[in-house]
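Every protein chain but one is kept in place in this view of the complex.
We call the chains A, B and C, going by the order they appear; numbering starts again at 1 in every chain.
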Amino acid sequence: MRITTDQIQTQNDKTLPQHRESFDHLRLILERKNIDSQQVIDKIKNFQVAIPSWALGTGGTRFARFAGGGEPRSLKEKIDDVGMLHALNGGSGAISLHIPWDIPSDVDAVKSHAAALGLAFDAVNSNTFQDQENQGHSYKFGSLCHTDSRARRQAIDHNLEVIHYGKELGSKSLTVWLADGSSFPGQMNFRKALQRTFDALKEIYQGMPEDWKMFVEYKPYEPYFYHTVIQDWGTSHLLASQLGERAFTLVDLGHHLPNTNIEQIVATLMMQGKLGGFHFNDSKYGDDDLTVGALKPYQLFLIFNELVEGMEDPSSPNPTPAWMIDASHNLKDPLEDLLQSVEAIQLAYAQALIIDRIKLEEARETNDPAWAQEILQEAYRTDLRPLIAEARLQAGAAIKPFGAYRSLKVRDQLIKERGLKTMATGL
Amino acid sequence: MRITTDQIQTQNDKTLPQHRESFDHLRLILERKNIDSQQVIDKIKNFQVAIPSWALGTGGTRFARFAGGGEPRSLKEKIDDVGMLHALNGGSGAISLHIPWDIPSDVDAVKSHAAALGLAFDAVNSNTFQDQENQGHSYKFGSLCHTDSRARRQAIDHNLEVIHYGKELGSKSLTVWLADGSSFPGQMNFRKALQRTFDALKEIYQGMPEDWKMFVEYKPYEPYFYHTVIQDWGTSHLLASQLGERAFTLVDLGHHLPNTNIEQIVATLMMQGKLGGFHFNDSKYGDDDLTVGALKPYQLFLIFNELVEGMEDPSSPNPTPAWMIDASHNLKDPLEDLLQSVEAIQLAYAQALIIDRIKLEEARETNDPAWAQEILQEAYRTDLRPLIAEARLQAGAAIKPFGAYRSLKVRDQLIKERGLKTMATGL
Amino acid sequence: MRITTDQIQTQNDKTLPQHRESFDHLRLILERKNIDSQQVIDKIKNFQVAIPSWALGTGGTRFARFAGGGEPRSLKEKIDDVGMLHALNGGSGAISLHIPWDIPSDVDAVKSHAAALGLAFDAVNSNTFQDQENQGHSYKFGSLCHTDSRARRQAIDHNLEVIHYGKELGSKSLTVWLADGSSFPGQMNFRKALQRTFDALKEIYQGMPEDWKMFVEYKPYEPYFYHTVIQDWGTSHLLASQLGERAFTLVDLGHHLPNTNIEQIVATLMMQGKLGGFHFNDSKYGDDDLTVGALKPYQLFLIFNELVEGMEDPSSPNPTPAWMIDASHNLKDPLEDLLQSVEAIQLAYAQALIIDRIKLEEARETNDPAWAQEILQEAYRTDLRPLIAEARLQAGAAIKPFGAYRSLKVRDQLIKERGLKTMATGL
Partner (left out) sequence: MRITTDQIQTQNDKTLPQHRESFDHLRLILERKNIDSQQVIDKIKNFQVAIPSWALGTGGTRFARFAGGGEPRSLKEKIDDVGMLHALNGGSGAISLHIPWDIPSDVDAVKSHAAALGLAFDAVNSNTFQDQENQGHSYKFGSLCHTDSRARRQAIDHNLEVIHYGKELGSKSLTVWLADGSSFPGQMNFRKALQRTFDALKEIYQGMPEDWKMFVEYKPYEPYFYHTVIQDWGTSHLLASQLGERAFTLVDLGHHLPNTNIEQIVATLMMQGKLGGFHFNDSKYGDDDLTVGALKPYQLFLIFNELVEGMEDPSSPNPTPAWMIDASHNLKDPLEDLLQSVEAIQLAYAQALIIDRIKLEEARETNDPAWAQEILQEAYRTDLRPLIAEARLQAGAAIKPFGAYRSLKVRDQLIKERGLKTMATGL
């Protein structure tokens, strides 16, 4: 299934007059603050968030999984889904594949299919947290950190294989999320596990093409419940520093202990030139993997405040990070969830872009926290949805992607095409 | 010092044209959603948040206190300060006194002074968490829960005295915050401490006039670090239920363990008719007592969503709660902080008022979480600042209270009048 | 498979001399503190912890499940496993069944099999957090709280069916754990959901025989990540109070927000006569379901301190709670895990039994926290393993259950009997 330009235009026609009116009012207001709306719009249009292939199906918890309908049954259909998202919001122009769930059997076909939908291939993801059928060694007790060198060998080889597939598709980076850890005090030797992990990562790092980057993810707990080998940004940064210039830390918003100041971590990593990528989602308790912006939109804005500061600073040592959504859709239609997530990301980015940074630095230099708060909230409280809509409109996408998706009854049609009881690979 | 109507009008004149324009646009947008702006405005105008007398000075931490200047030196000056806040924002028309810090020596003078500034006297607050000079028994090991009946007696008598002062001033409620607890396992007998607390509260309850309410606050920890006698809403509710119909639970936003779903507690209490009052503030880690809305504005909105649902429901068994700010201003000018807090409260209230509740219930009945989220975010993302400003304008207050406060150089003048090194009583 | 008395005796013979020596030394030390060892031993012998039928297989996380070998393939084999545990430790003389995983096809056979192994049937457990094959209505959006009355009807009927099976087997209580909740703000109406849950529980309560109890479990989050209908002890207690005299709160150690003072909740509930049951496990982050005592043995001791205070108090309004382990064994052999859990429970119970309660109350009355700590630690630091071993020895069980289990190579034999790739029903 594909969403056509005509379909989108028909949807847009319904709301265009009201959109124009709202956007004109907003543009005027921004102008008075010396903000050039079109500049912001251009940045929004350039900002593309990769969709992970596993986010297109219904996920579950350890207690149950309640499947949805019309889920993609193949890599081709996953690309179709991302294509529809991108057609609707103009901001999801990349897909992030997961190996072994998405091994491309016909690389050329996959590439041309994606290209036809305007999609690039973002970071490829390895999986050493599950055992696959007929796998020689189990990852029950770890992968790159395993005490058995054969299990480590297998996990290293798997990562090298992922790089191989990525190269064929045109990816330029590898994301390594290691679940590795232990659930009981005493179970694992922390030092040896970290050393083995480092040694294995080094081999994978050396197996990457010279224009590739490695993103090292961290997480405090789950699926293990006492210790995780790469428990925090400090550990990830330690590894990335020792691995080399093209190794970076990847921040997943849900991978932090309660109350962590994540925006500060972002700032510190960018200052060191070591923020490689970002996994967006939202959470209240742990790695809840909920829709971006559904719980803590202000925190998201504060994070974008730091991201923008780093990205807009020409002297920043940090390359542009890779952007990806990493959520698990247990209750919502995954495509609707992703539309809401991208909207929240674009909104937070736009809000961060209109912060008056000159005044903000003045407030900071004069130690005036009340004024600094006024400046941030001025940006955050401005309703920038018309501006985001305008960016989409200019990109040929939908003014209201969520509304258009429902109007077009996409899910009904997907169920008709793919069936009610399909099940996408993934979590 | 007083802020005059003229001063406010002069300030308003500067921004009136732009305000009109923004408000007209907003009214139109709301109209299209079938929302009557004036109805919302009227509710905002009626919503009065009490200012606690101790929030007018600079607070501190256990490590240090960095005083500000021009702090009120007497109850009269505290009332002056609240009067200025109310003149600026039209929403701070009450003051909540703390005994023994604010014992009125001349009740009639105090009352007429407050009345002249349009201020009512909200709940009175007792203090059994500090020892006062020449106090017979120390509260080091508790007050109403103390093992020594003489200390309990003293604490009960103090609360009765607070009621006495409250009666004279026209208060209609008593807020009891008990720090009582223990810092070491084994130190206190949980059961006996709770029983003694209940017995003492009963006596205080019986000492209240028949038209008074008692608000029983809860808090998980601090100043004691192992156990607090009234540790959570469950314990407070247990006590309030057993005390009687005029005993209620008071929710302070900062008094919860990490990740608590506070809005659900609010809903449950209102459903039981037992939500008596609310202490507004914001926090990231614990009872941080920061400016309302400075950290988690979306949570504040979700809480107001529940409050509005309860308040607008004619069949709700819950009386209108008492509203109060309870924050500690360590770094900001206290008056600026309070202006920002009241603004954030009004905004969250207004956002909650424009939620399309009919559609929301539809989304809920059809188990459509994506749509429910759209409905909530539609309200939250709408920039309602012009509406709040209009409410203030209609009430004779400032369109932009924070801006007016700075333009009028209020703090400078207060320092001139009161001196640089004053220190208000309080935390 | 069964473990015979002879096998146990052979194991015991190896360590008997050293056990005698250690126990004699301990008895002497306790005597000097005026503690009658045999009285403590008798209490340990009488303390039976139920094993849930789902804890006998290997559990998983949302990311993966790494199966073990020799898992029970039927209810009969589950009973066999509990029988072996009980033979080894003399303290696991009950089994708690889960419906629909353990529907007994031949009730008499099941009963006589359990009786032959010395096992009673503890609380039965319903399951409305998963959909079963061919189920009419999905629990994706709740069960007893569902907006659709037919889903509620189905869930009520399921609970009544569970009671039916329980009656046949001789159970006397029903444990209701409701996963019901929502993952997104706005998704569910908190009040209506709680009301519907209460109404449904009332019907189930009325369907119980007159000598049955109902245990209402609470949990703050997971599997839903924004709100859980019965989120805390306060909500459970509210429901239990309104349901009637035979409704109680059930405490699961892992179902609390970070840093919760659980022992205080235990004390409050016992004081109200409303602590119905206990689910033992341990955790570091959330509902990690780890081996009891593996992470926080001192907290376990403090909880037992409260349990003992309530149980030993003849005036306590609280009935003896039902004891059950509720853990998930992802990495360890489930039977070894359960042996370690029961040992940790017995140890904590014994430590709590030797606390000098008279002195402790003296320390409390005189507000002497340092002394109170000395008294608690005196009990906790005493090595009571010989006393626990003696209790087992007197009960005909193993001095060292874990060692005996390994010596007897039980798991190897189970794998031989049942196969390597079995999979028990459960989480």
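Following the convention adopted for this analysis, contacts are C-beta pairs under 8 Å (C-beta built on N, C-alpha and C of every residue); 3 or more make two chains touch, one makes a residue touch a chain.
Predicted model, so just to flag it, every value in this text is computed and none were measured.
Considering the whole complex, the residue from C:Asp148, C:Glu203, C:Asp313 or C:Glu336 that touches the absent chain is C:Glu336. Touching the chain that is not shown, out of C:Asp157, C:Glu312, C:Asp383 or C:Asp412: C:Asp383 (per the contact rule at the top). Residue-wise, the contact with the chain that is not shown comes from C:Pro258, picked out of C:Gly118, C:Pro258, C:Gly273 or C:Pro319.
Remark: the omitted chain is touched by one listed residue; of A:Ser112, A:Asn189 or A:Gln413 this is A:Asn189. Although one chain is not drawn, the whole complex shows that of A:Leu119, A:Ala247, A:Leu290 or A:Ala363 it is A:Ala363 that touches it.
Residues of chain A that touch the chain left out of the display are 140-141, 147, 182-192, 194-195, 220-221, 226-227, 231-235, 237-238, 257-261, 263-264, 267-268, 270-272, 298, 302, 305-306, 309, 360-361, 363-367, 369-370, 372-373, 375-376. Although one chain is not drawn, its touching partners on chain B can still be listed: residues 59-64, 66, 129-131, 138-141, 179, 182-185, 187, 220-223, 225-226, 258, 283-286, 288, 290-291, 294-295, 328, 330-332, 427.
Mapped onto chain C, the interface with the missing chain covers residues 18, 22, 25, 29, 32, 258-259, 261, 284-285, 291, 293-298, 331-333, 336-337, 340, 347, 369-370, 373-374, 377, 380-383, 385, 402.
Here is the rule we use: only the chains that are shown with their structure count from here on.
The copies chain A and chain C differ by a rotation of 180 degrees on their C-alpha atoms, rounded to the nearest 5. Centroid to centroid, with C-alpha atoms defining each point, chain B and chain C lie 42 Å apart. Centre-to-centre spacing of chain A and chain B amounts to 39 Å, using the average Cα coordinate of each chain. Each of the following residues of chain B touches two or more other chains: 258-259, 261, 298, 369-370, 373.
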